[in-house]
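Only a single protein chain was left out; the remaining protein chains are all shown in position.
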Amino acid sequence: MDSKTTLEALKRQVRKFCEERDWDQFHGPKDLSVGLITEAAELLEHFRFKSEDEARAYLKDPKKRKMVEDEVADTLFMLLRFAQMYDIDLAKALKRKVALNHKKYPVHKAKGSNKKYTDL
Amino acid sequence: MDSKTTLEALKRQVRKFCEERDWDQFHGPKDLSVGLITEAAELLEHFRFKSEDEARAYLKDPKKRKMVEDEVADTLFMLLRFAQMYDIDLAKALKRKVALNHKKYPVHKAKGSNKKYTDL
Amino acid sequence: MDSKTTLEALKRQVRKFCEERDWDQFHGPKDLSVGLITEAAELLEHFRFKSEDEARAYLKDPKKRKMVEDEVADTLFMLLRFAQMYDIDLAKALKRKVALNHKKYPVHKAKGSNKKYTDL
Partner (left out) sequence: MDSKTTLEALKRQVRKFCEERDWDQFHGPKDLSVGLITEAAELLEHFRFKSEDEARAYLKDPKKRKMVEDEVADTLFMLLRFAQMYDIDLAKALKRKVALNHKKYPVHKAKGSNKKYTDL
């Protein structure tokens, strides 16, 4: 589905769900950011005290994988809702940020390095 | 752009950026989850100790708004990269989760309420 | 008990618990930071989509309050374990940081203000 689904279509889906429940009143920018970080924490929690190898193996267990995908979906939901409520064009914002990161992480310096741009 | 941009196109963009820098080696599921939560924290930090009214006003200042959009973009980047690296169809995952939430938050119970489903 | 309990005594308690389980091998600085943030998220989750008034009322319900205290304790556990494993004198670190914050937030500027020091 990712090959055909636009961000606009996803935003519409999220909006419909929330408006049917009359939730605009609870979805201030701060509360949606809280929603986003707590969902990101639920994703991260799956990998606590695990090595990356264990984390990768975890994703190969279909039951665990489904749980992880659910957390990823929850995070995406919050992000889309934030963008929809506060008029952020995500594709445009991403494009601008990637262009900026091209400068912060030029290929000849960043290639094969895990350093932060401030340490490059 | 959101009206025309598919998730697949966004994933391609993120993948290209990371592969040019040979970053697959650093992008385990755990590290990308760490990346996601720290970016979500940078978004939330803009609203610390502010009321929702202040947070909304903050978004009307063009300079502040740009900074917020950059954090939203960083969060989206990490999410897309996670999905691209670990073969998650985001549109499908979101659809499944929204269907599940329809059951957890039925309209007749959840309408106008900010309660968690466990308290509904 | 807070009036009599030293940080050293708390560190000892946390250390004993972890060493009995042979957990030093899992408690790298990164993993303990992941532990800390995920516990902080569980605390925050209690207040999602609630106003501060609702959050305060929540703390007056003895059952809810106990759950919140448990999350606070989990966060403290991770913090103490980090300090114990990596030789951080917490009282000293706090004193130094508070002195620094006196300069970042001088009383005559910060009094009654919720602004970040960069905006003061």
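Letters A, B and C mark the chains as written, and numbering starts fresh at 1 in each.
The definition used in the following text is that a contact is a pair of C-beta atoms (placed from the backbone, for glycine too) under 8 Å apart; a residue touches a chain by one contact, two chains touch by 3 or more.
All of these numbers come straight from a predicted model, not from anything done at the bench.
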{"item": "Chains in view that touch the one left out, judged over the entire complex", "value": "A, B, C"}
{"item": "Missing-partner contacts on subunit B, residue numbers", "value": "26, 31, 34-35, 37-38, 40-42, 44-45, 47-49"}
{"item": "Missing-partner contacts on subunit C, residue numbers", "value": "1-8, 10-11, 13-14, 17, 20-23, 25-26, 28-31, 33-34, 36-37, 40-41, 43-44, 46-47, 50-52, 55-56, 58-59, 68-70, 72-77, 79-80, 82-83, 86, 88-98, 100-102, 105, 107, 110-114"}
{"item": "Residues belonging to subunit A that touch the chain removed from view", "value": "30, 34, 37, 48-50, 54, 114, 116"}
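Everything that follows uses one rule, which is that only the chains that are shown with their structure count from here on.
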{"item": "Intercentroid distance (Cα basis), subunit C paired with subunit B, Å", "value": "26"}
{"item": "Rounded Å distance, subunit A centre to subunit B centre (Cα mean)", "value": "3"}
{"item": "Subunit B residues counted as touching two or more neighbouring chains", "value": "30, 34, 37, 41, 50, 114"}
